[in-house]
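Quick notes on the structure that follows.
A single protein chain has been omitted; all remaining protein chains appear in their positions.
Letters A, B and C mark the chains as written, and numbering starts fresh at 1 in each.
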Amino acid sequence: MKIGLTRAGLGDIGSDERFIELAGAYGFQTVDLDAVGLVTRHGVDGARELLAKHGVEASSIGLPVEWRTTDEAFRNGLGKLRDAAEAAAAIGVTACCTYILPSTDAPAARFMAQAVRRLRLCAQLLGAYGIRLGLEYVGPHHLRTRWANPFIWTQQETLELVETIAEPNVGLLLDSYHWYTTELAAGDIAKLQPHQIVHVHLNDARDVPVSEALDNDRVLPGDGVIDLAGFLRALASTGYAGAVTQEVLTQSPPTDPVETLLERSKAGFDKAFAAAGLR
Amino acid sequence: MKIGLTRAGLGDIGSDERFIELAGAYGFQTVDLDAVGLVTRHGVDGARELLAKHGVEASSIGLPVEWRTTDEAFRNGLGKLRDAAEAAAAIGVTACCTYILPSTDAPAARFMAQAVRRLRLCAQLLGAYGIRLGLEYVGPHHLRTRWANPFIWTQQETLELVETIAEPNVGLLLDSYHWYTTELAAGDIAKLQPHQIVHVHLNDARDVPVSEALDNDRVLPGDGVIDLAGFLRALASTGYAGAVTQEVLTQSPPTDPVETLLERSKAGFDKAFAAAGLR
Amino acid sequence: MKIGLTRAGLGDIGSDERFIELAGAYGFQTVDLDAVGLVTRHGVDGARELLAKHGVEASSIGLPVEWRTTDEAFRNGLGKLRDAAEAAAAIGVTACCTYILPSTDAPAARFMAQAVRRLRLCAQLLGAYGIRLGLEYVGPHHLRTRWANPFIWTQQETLELVETIAEPNVGLLLDSYHWYTTELAAGDIAKLQPHQIVHVHLNDARDVPVSEALDNDRVLPGDGVIDLAGFLRALASTGYAGAVTQEVLTQSPPTDPVETLLERSKAGFDKAFAAAGLR
Partner (left out) sequence: MKIGLTRAGLGDIGSDERFIELAGAYGFQTVDLDAVGLVTRHGVDGARELLAKHGVEASSIGLPVEWRTTDEAFRNGLGKLRDAAEAAAAIGVTACCTYILPSTDAPAARFMAQAVRRLRLCAQLLGAYGIRLGLEYVGPHHLRTRWANPFIWTQQETLELVETIAEPNVGLLLDSYHWYTTELAAGDIAKLQPHQIVHVHLNDARDVPVSEALDNDRVLPGDGVIDLAGFLRALASTGYAGAVTQEVLTQSPPTDPVETLLERSKAGFDKAFAAAGLR
């Protein structure tokens, strides 16, 4: 497994160029970024060289398609998705991810049919570029009743959605925070096949009752109460060899300097991987 | 369009052999029946001859798969579906239908994913035999709250399910009772393409407020308040050329003799088709 | 059925604006054109108004994707396809068509797998815009051996490809020239369901042996030996209500003035439809 970064939780880290440089400098192997922007600014070769120079790989992009609302919004995203897939594939990205909120104001059954239909087309389009689609279930309890109707929020339900989409290049984005807030065990990860895991997020949770852990109140890996060692060990046991990427959503931007945050992030990863017996 | 019968609403009509004979005798052109039973008792050639002798075609079979409950029940139905498809195709049947209840005790989103997945396999299996799968939405209001969670009950939602299943041989079973209880207009049918309509049921409703019309308290075509002429005219305008089949669900079996019921049924069809300008 | 025009066989007809104007002036109801160009020049509303002003509908666009060669070329076309689908849907187009050459220098089996895979993605993308994909088989005998390996060229094989793609919005483009050069009968068309027909081309053939009819040596409807009345009668019998569009491929551009060609085209259509008992 490789350790990686998103920008979330690092405050104002600046341009993606700076993000890549700092990721490399602090020992991270992958970054999640805006592939189209990077390729637009540097060209494909330039973007590749920049990543290589800092010893960093681009690992995942966000799904640039609004699949949750109107047909018109969805259609508008398809052009962006094509462009994003082309840019992402050109710089070595093999994952594109989206999250699934646990409740919705839309009627739940109809919303599920729409999700299957639209995510299926996204998966097909990504598949033409050798990119996989990762679906992230979202565990925090408060979001389950945030909108009118319960949708899905468990690993099992998300695997069922993956199976229903029925394209070979769809799987899970596993996030330690959602694993924790849905109260799964290490065994629930260990039983997965590696190809069912498209991408992984690493986060930690405050020491509050699980049902009170807020989605946007996460802490750096190692600063909280999640059994990250157990999470990582289970992941490794599946044969998963991709990126494990920090994504710390917070209510307000952190005030520490970026360098401090990166140092602490790296130390948190090292500690968790060591505790898991993986480094 | 051809006029047809199911056994529902005809009391104790006896064997399928008797059903076929009476359907022919009273001027109906199609029947919905148990294809496996007929082929088992008569062989393929015998079953064909029996139908031909009475001038009746077999039009649709029920989906013999429990797609609403456990994986085990679903799997058990797959063998029956294969056998039913073979028998049905052998005697000229091109439709296989199931209904979708408007509420469910299962979580609605998960139930929808399961429905898509399982009905897709059913459609594929039927497709190997040249048979189409018809999905019937169910309109009566009392069933929308009969189970814990609302599911789907409109033509539009059912078309979306058809689109999500994404197999070319899936469409609607339109039932005048559900068209009436979902308060659609003739135009909602007229805008359909003929291949979106797999099968049609003709029923009538008592003169009670629409929201109080019970699913199992239907009356013979012509004995109620539904604008069957408008329904039929809209159907014909799409180019639909298949069967329009009576299926009168009642709370207790009718007490009139079968012959009387058939006579009244035929008269009801004749009146509705004449009013629609179709005969 | 509506009568329509492509630009093929009309010489130098000028801009699409001029094409629309002339089509309307000579009594044609539909045109096949470049939707993106029209919308780019006039905006969606302007393009719609222009069409409406001349009483002409836009009926079909060509598939702007190179699905026959490299992955790179295919991928490049996907962005164009998205843009074309958006523009086409905005001006009312519901068909997008491509032709299938009867032989190929690629290994035939592998080429078929590639065709299924790529055309399936095209169909899905078009489906998000309510547009159908029409596949045109190509009958002229000389093309069957033009490249190293035989591919497919019959209606039946093309229907099998449609079935294999397995998306609900795929069907045939029927062309009278290919119907003639594959020596089909009217009955072969009459047995189709209307939704299996996405678009129709009308052309005529010189009085040479069928096996010598060249793909790019067609003549205007009525100037040749094809039983166009039988073709149209069979089409109408299926319930097909879409466009029947002239597309006269010739070895060199016609030398007659456009107006003469349009007059002769319209007369040819009138004669064929009258002979079919359709006007």
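As a working rule, contacts are C-beta pairs under 8 Å (C-beta built on N, C-alpha and C of every residue); 3 or more make two chains touch, one makes a residue touch a chain.
Predicted model, so just to flag it, every value in this text is computed and none were measured.
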Thinking of the whole complex, not just what is shown, which of C:F151, C:Y180, C:Y240 or C:F273 touches the missing chain? C:F151
Of the residues listed, B:A8, B:V36 or B:L121, which one is in contact with the missing chain? B:L121
For the chain left off this view, which of A:R18, A:K53, A:H195 or A:R279 is in contact with it? A:H195
Taking the entire complex into account, which one of C:A52, C:A73, C:A113 or C:A185 touches the absent chain? C:A113
What does the interface between chain A and the hidden chain look like in terms of residue numbers? 162-163, 166-168, 170, 193-195, 239, 241
Since one chain isn't shown, list which residues of chain B touch it in the complete complex. 71, 74-75, 78-79, 82-83, 86, 118, 120-121, 124-125, 127-129
Considering the whole complex rather than only what is displayed, give the residues of chain C touching the chain that is not shown. 107-114, 116-117, 120, 149-152, 157, 160-161, 163-164, 166
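Convention: only the chains that are shown with their structure count from here on.
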What graph shape do the protein chains here make by touch: line, ring, star, complete or other? complete
Compute the centre of every chain as the mean of its C-alpha atoms, then state which one is farthest from the centre of chain B. A
Using mean CA coordinates as chain centres, what's the gap between chain A and chain B in Å? 46
Go ahead and note the Å separation of the Cα centroids belonging to chain B and chain C. 37
Among all residues of chain A, those touching at least two other chains are 120
